[in-house]
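Every protein chain but one is kept in place in this view of the complex.
Labels for the chains are A, B and C, by order of writing; each one numbers its residues from 1.
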Amino acid sequence: MILILKGGATDDQIDHVIERVEAMGLQAHLSRGTFRTIIGIIGDETQIVVESIRAIPAVAKVVPVLPPYKLASREAHPDASVVDVSGVKIGGGNVALIAGPCSVEEEDRMHRIAESVVSAGANIFRGGAFKPRTSPYAFQGLGEEGLRRLRDVGQAYGVPVVTEVTDPRLVELVAEYADMLQVGARNMQNFALLNEVGASKRPVLLKRGMSATVTDLLMCAEYILSKGNPNVVLCERGIKGFDPATRNVYDVAAVPLVHQLSHLPIIVDPSHATGKPDLIPPCAMAGLAAGADGVHVEVHDCPEVAKSDGPQALLPEQYDELASQMKSLAELLGKTVSPLPEKTA
Amino acid sequence: MILILKGGATDDQIDHVIERVEAMGLQAHLSRGTFRTIIGIIGDETQIVVESIRAIPAVAKVVPVLPPYKLASREAHPDASVVDVSGVKIGGGNVALIAGPCSVEEEDRMHRIAESVVSAGANIFRGGAFKPRTSPYAFQGLGEEGLRRLRDVGQAYGVPVVTEVTDPRLVELVAEYADMLQVGARNMQNFALLNEVGASKRPVLLKRGMSATVTDLLMCAEYILSKGNPNVVLCERGIKGFDPATRNVYDVAAVPLVHQLSHLPIIVDPSHATGKPDLIPPCAMAGLAAGADGVHVEVHDCPEVAKSDGPQALLPEQYDELASQMKSLAELLGKTVSPLPEKTA
Amino acid sequence: MILILKGGATDDQIDHVIERVEAMGLQAHLSRGTFRTIIGIIGDETQIVVESIRAIPAVAKVVPVLPPYKLASREAHPDASVVDVSGVKIGGGNVALIAGPCSVEEEDRMHRIAESVVSAGANIFRGGAFKPRTSPYAFQGLGEEGLRRLRDVGQAYGVPVVTEVTDPRLVELVAEYADMLQVGARNMQNFALLNEVGASKRPVLLKRGMSATVTDLLMCAEYILSKGNPNVVLCERGIKGFDPATRNVYDVAAVPLVHQLSHLPIIVDPSHATGKPDLIPPCAMAGLAAGADGVHVEVHDCPEVAKSDGPQALLPEQYDELASQMKSLAELLGKTVSPLPEKTA
Partner (left out) sequence: MILILKGGATDDQIDHVIERVEAMGLQAHLSRGTFRTIIGIIGDETQIVVESIRAIPAVAKVVPVLPPYKLASREAHPDASVVDVSGVKIGGGNVALIAGPCSVEEEDRMHRIAESVVSAGANIFRGGAFKPRTSPYAFQGLGEEGLRRLRDVGQAYGVPVVTEVTDPRLVELVAEYADMLQVGARNMQNFALLNEVGASKRPVLLKRGMSATVTDLLMCAEYILSKGNPNVVLCERGIKGFDPATRNVYDVAAVPLVHQLSHLPIIVDPSHATGKPDLIPPCAMAGLAAGADGVHVEVHDCPEVAKSDGPQALLPEQYDELASQMKSLAELLGKTVSPLPEKTA
């Protein structure tokens, strides 16, 4: 950590800063420049309360040298992590194709959609039973009945399932039914929820918040990792932007950036990122080309009757075509779309 | 609600849209323009699932005519609401001055800070016992012991207290100690938490999320109102921006905008909005001048030992000067800084 | 165009709106809803001064039905435009690979870089002679001497050249030397400059401004098209965002969005979008996968002595590897990297 002092800092002020640093058991290394004095802190900077250092009156700026996350960092763990979701691998060259409707709906519809996406090549099936909705008057999901349907449909087609959990009190329940727990963008910094999924044994799909930096995202992964759950998959799903033409800004550069900073897998969700069906296939391809370890796409056989997010769903035949292109691209990139888990008769 | 159809929509497609609208028990009003066909929907549009309408293939754009919130809207409730926090009024010309440290800390320090801010004119005391921290390794607050200290200090100086609640499982506990429950920016869309504070009898201070539009904020207020708790005070505390010079962008125009759209009071928090002590006093004054119903400022007597957010705290003597200016400005604007509640011996 | 009136608009106010519409030679079509009155305007809405309509007191909201650009729109010109840059085609399945240093520098260096990128597959060579620099003290480019060097190097390797023009007074001079004129992001809305390049016969590479919506970008293309120059290629090069980890946010979804709204080709510039060499190759691939008609990459053989933007340049050997991957991807997508123009002996 480096402290840049204010212009005109007095010797007394400088001594005070050094005392404070040494009181934390660290060494201070003074360097007087032409215009400013700099103090380098030598020792393990993750022990430092940055804010209290920044509050010292003579300190103009605090520059961390190391990232604030440890378990999530690439430095601490140079090899790419591979997360196993009930037999389907994500990361390290293994590509997940996650597909399904926004919400769990009628049973026959769930079967129809699952059959179509699995035969297209999807290897994880999705559907929401507890829905975080911006309106209190909107459909809030089928609850436990939705979890049951999702699990049954997954078993029928031999595909693991992922679903969102929105409440720390429900983590245990959702983990009984689902192979993977999704933490949604709006809950990325719901630390009570992160702590609970960190204590679960299920892999976690952690979506990036709409105003989260990549560092913020990795800090939230750190919460889960630090509670003992190493199976975290990140997801870029669009950040806030100024152009109303798309729902969010699809920050595809976050994919190689996460791969540079962290060992954790990262997938993309062009459905939520763009909110426009026409943009989903090219953006799905872009995500893969940028190195994503998976692609999450919403699929519905009749978007105009979907209980939520209909306008951003692909039709099964559109998904079929996209999945075929994604498989070709994965091959070109030297990657493998993970096969379905073998049936354990 | 107005549906703008795609160029080249066929008669069959138009008929299909009309059927769908009528199936919802609403009337469709067709208007063929020179270049596009428009369908106006007549009836109560809050009954419509916007997303399913938008997913109809011939529909290019859906334009809502009414806001998506009802209970929070100014139309439904033309007079400004006044929220009473254990005797201190907020809104309708009554100004709240909320001050105190970021976190609840040592007892003697809490007393010193409370004494100074109350004598400066603050009428609500703040302090965090459960802290949502971006790092799992940072100080997470004193928990129930912090609540107890906060309540005791508030009682000692005859001032109501506000503190943050971050977990739906803790709402009841926090409500036992605090006069007002704060929902923080990161939890603005934590709907499980909103439902619980909506079921509480304590007034709620709802902070705007960093990427929330004013409509998003009002929809979250609607969650609380719709659960039966009418005592919601909103708070502008900075939104995400691109200039690293300040922690957030202080969106002061949100104050008159909320007053235009809603009857709920709104206060400002220049401490979190700017993250820089030098900017807090001018931004506090700006918020009041824009019509805010209160100003929330963090105060600490030794920021460099604060357990959190030290760099953005004012010193007691700085707060004293600011409070005096705020009182003059409130007077100029024809408003009153609410007096402390009378002692109930 | 649709006008949504304010709640409680009186009959007199409604009549006034209708009069104003009819005074513009258009028809007004009234529709009284349950909560609001709507007026549809029938006729050519591009003739309307939107702002004056919006300023009528009874009008709450104006919703345009058509896009504000005409010549640039896909509706007006359903087939993809192909722009020819001195024999190199861009658009309609033809891919441009533009590469070269940020600034024109020493002659031997220019030759070395040009030789390497052309042999890697680049079909347009770039280099800046007039540099828009954020600091008045930074290197401002070699001026006309830079233009001369760039042209000479291009001719030596049989490759067209593109360079930036920053001043309306210089358009004619730059057009004498360059095959394509670049309008930079900071000048996207420099309308005096747009008018001049619109009057030129050279194709124009128009970069998206850092806070420009896709509609803003297309309106600037409209300026150029409306002055008689049909040869406009757009460029996504990153928009402003809140994460300091990358220089800008690479908005790859703008590529398919532009293709949906407009017939004009659009290329991507991952060098400026990310500002980080490690992110450039994956983001270049992402752009192509999203459907871009070309990729612009800065290349320098010794970034640490580059006169500008060194840190975001690829080394020649890195570009060679990337170009090879881009050619494979273009093939997979059914596209062709445009061959160099045949030598006109």
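As a working rule, contacts are C-beta pairs under 8 Å (C-beta built on N, C-alpha and C of every residue); 3 or more make two chains touch, one makes a residue touch a chain.
A quick note: this is a predicted structure, and the numbers were derived from the prediction, not measured.
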item	value
Sole contact to the chain not displayed, among C:D251, C:D293 or C:D309	C:D309
Touch with the omitted chain, as defined above, among B:A60, B:V249 or B:L340	B:V249
Residue of B:V214, B:V233 or B:I267 in touch with the missing chain, whole complex considered	B:V214
Option touching the unshown chain, where B:L26, B:C283 or B:L314 are the choices	B:C283
Residues of subunit B in contact with the chain not shown	211, 213-215, 239-246, 249-253, 255-257, 260, 270, 273-274, 276, 278-279, 282-283, 285-291, 328-329, 332
Absent chain, residues of subunit C that touch it	20, 46, 49, 51-57, 68, 132-139, 166-169, 186-187, 189-192, 209-211, 216, 219, 222-223, 226-227, 239-240, 303-311, 313
Touching residues on subunit A - with respect to the absent chain	2, 4, 7, 29, 31, 33-36, 38, 40-45, 61, 63, 65-66, 75, 240-242, 244
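We take it that only the chains that are shown with their structure count from here on.
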item	value
CA centroid of subunit B to CA centroid of subunit C, Å	40
Inter-chain centre distance, subunit A versus subunit C - centres from mean C-alpha coordinates, in Å	31
Subunit A and subunit B, separation of their C-alpha mean positions in angstrom	27
Where subunit B touches two or more other chains at once, by residue number	240
